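Here the complex is missing a single protein chain, while all its other protein chains stay put.
Order as written gives the chain letters A and B; numbering starts at 1 within each chain.
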Amino acid sequence: MTRTWTRLLSALATGALAVGLTACGSSNPLTPAGTTAGGADNTIVVGSADFTENVLLAEIYAGALRGAGAKVTVKPRVGTREALVKGLQDKSLGVVPEYSGNLLAYLDKSATQTTPDEVYTALKAKVPSGLTVLQQSQAEDSDVLVVTQQTATQNNLATVEDLGPKCGDYVFGAAGEWKQRWEAKIKQLYGCTFKEIRTTDAGGPVTVEALKGGQVQVANLFTTASAIKANGFVQLKDTKRMYPAQNVVPFGRTDALGEAAAAALNKVSAALTTDKLTALVARVEVDKENAADVAADFLRDSGIPS
Amino acid sequence: MIHDLVKYLSNPRNQDAVVHLLLVHIRLALVPLLIGLLAALPIGWAAQRYRRVRALVLGASNVLYTVPSLALFVILPSIIGTRILDELNVVVALALYTAALLVRPVVDALDALPAHVLAAATAVGYRPVRRFLTVELPLAVPVLAAGVRVASVSNISLVSVGALIGVGGLGQLFTEGFQNAYNPPIVVGIALTLALALVVDLLLVAGRSLLTPWQGQRAGRRRLVGAA
Partner (left out) sequence: MIFSELADWLTDPANWTGDGGLLQRVAEHLRYTVIAVLGAAVVAVPLGLAVGHSGRGGTVVVGLANAMRALPTLGVITLLSLQLGILRVGPVLLGLGILAVPPILAGSYAGVQSVDRAVVDAAAGVGMTSWQRLWRVEVPIAMPLLLGGLRGAVLQVVATGTVAAYVGLGGLGRPLLDGLRVTDYPRVAGAAVVVAVLAVLLDLVLAAVQRQIVPRGLRLASRTVSGVA
């Protein structure tokens, strides 16, 4: 039976070799990702949430960081803020693109600041130890409640205040985490209690389709989403500032972001504007271009080395 | 559609991304296959020998297989203390599924062993462990191979689900494509998953032939994967 043993061992060895080869050049599955602390010659892991704009921002950050000499890995579509913060805290991630207002609301549920500067100052005070926010950008991407053109005209809806008393007639579509974050606040500020809050997705095709098809009458999208213009959706003005300012800001580990890395990301924040961001997002969402390609174009046009 | 596909595939960044995801997928599907098999052997051996263990083990493996993979991927960090993005979560979960899947074929295979062969081995002087490794296991290879083939296909398919927690090999092509309402990544992902399953299956069949030189081709030809 030694012959069978030899065959078995050689088969196993070949198999192990093949699997081992696939591990070359990628991280070993049995060691945790991103253990190496950041800094000049260690790998920075850039994470992103699971919507297109955030993936794009992560690619922009990654490009700028490479330009500053760092080794970078991108982990797209990790999940929601909860998952990203967990990732930062257990060192799976080095930096993620965040939005000032929502991040502040997540770190401090009782926060009341709404303007960009106020939010940023409050945010800096609330960041947990070991983590940091770099300079924020003037580019903003905010949550926004939208309705179809038809709904708006038929019911005279231009602001969320107009919507408030009528909420009980409508089904609302948003991502799974919306209810937990905003249901109480919208009731408090606008007296709005929706007939039903249905989970669709984070400003993606399910939400758009649900609004178009009438399964929901009001939906939560993001201000830079191309679907708003493409479908003629009406954005309801948030007159009472339920959604605070949402400036794009890098959020990461202090030990992952050395001086050069931080400087590169600050350059990105300085160069980014809401209009530019909207145009870039459209290129990925509508023209289906590769996010890394679009990111590279932006960095080149802004004179940031990548 | 073809035009979109060509446009997608001719972009070198997309090519790199797809190849990288494919390699991750291979790793995440095959490492658990090996671990699960190695775990199933002793467990199956114990289950075949001792009746109480058999009932317990077969019942447990049936129930384990009903736990949705996504839930297992998510709960494991809390139980085994890994970090949220560790590929290890997927590897351990899939190894558990593989072991659950393979315990029954191990038991069936050992059950089907001709008693006179085992008696002969014992008569010649083989101790239990040596008999297991050099007589029972090789004879069990055909049935085991069928089980491993089913498990490999199952794993290759389940790895995609990991995309919903940010680890997922080719599954990330599905979530990306869906989010952007863009077909090509999804089509490429499905095609590569199928191709991978086919290649692995062929390798397993070749491996089985290698390990059972006494069996002619005819015996295995029309056997359905998964039918005992």
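Throughout what follows, contacts are C-beta pairs under 8 Å (C-beta built on N, C-alpha and C of every residue); 3 or more make two chains touch, one makes a residue touch a chain.
Model, not experiment: these values are computed from the prediction.
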Chains in view that touch the one left out, judged over the entire complex: A, B
Omitted-chain contact residue, chosen from A:T200, A:S226 or A:T278: A:T200
Listed residues B:L23, B:L38, B:V53 or B:L70, member touching the removed chain: B:L70
Identified contact with the non-displayed chain, of B:A39, B:L101, B:A121 or B:L211: B:L101
Touching the absent chain when the full complex is considered, from B:V57, B:L94 or B:V187: B:V187
Where the unshown chain meets chain A, residue by residue: 79-80, 82-83, 86, 175-177, 180, 196, 199-201, 205-206, 209-210, 213, 215
Interface residues of chain B (partner: the chain not displayed): 58, 61-63, 65-72, 74-75, 78-79, 101, 104, 150, 153-154, 156-157, 160-161, 163-165, 170-171, 173-175, 177-178, 181-183, 186-187, 189-190, 193-194, 197-198, 201, 221-222, 224-228
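Simple rule for what comes next: only the chains that are shown with their structure count from here on.
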Whole-Å gap between the CA centroids of chain A and chain B: 34
Complex interface listing, chain A residues touching chain B: 1, 4-5, 7-8, 11, 15-16, 19, 22-23, 25-27, 29-30, 32-33, 50-52, 55, 75-79, 83, 86-87, 90-93, 201, 204-205, 284-285, 288, 290, 292-293
Contact set on chain B toward chain A in their complex: 4, 8, 11, 13-14, 20, 23-24, 26-28, 30-31, 34, 82-88, 91, 133-135, 138, 163, 165-166, 172, 175-176, 178-182, 207, 210-211
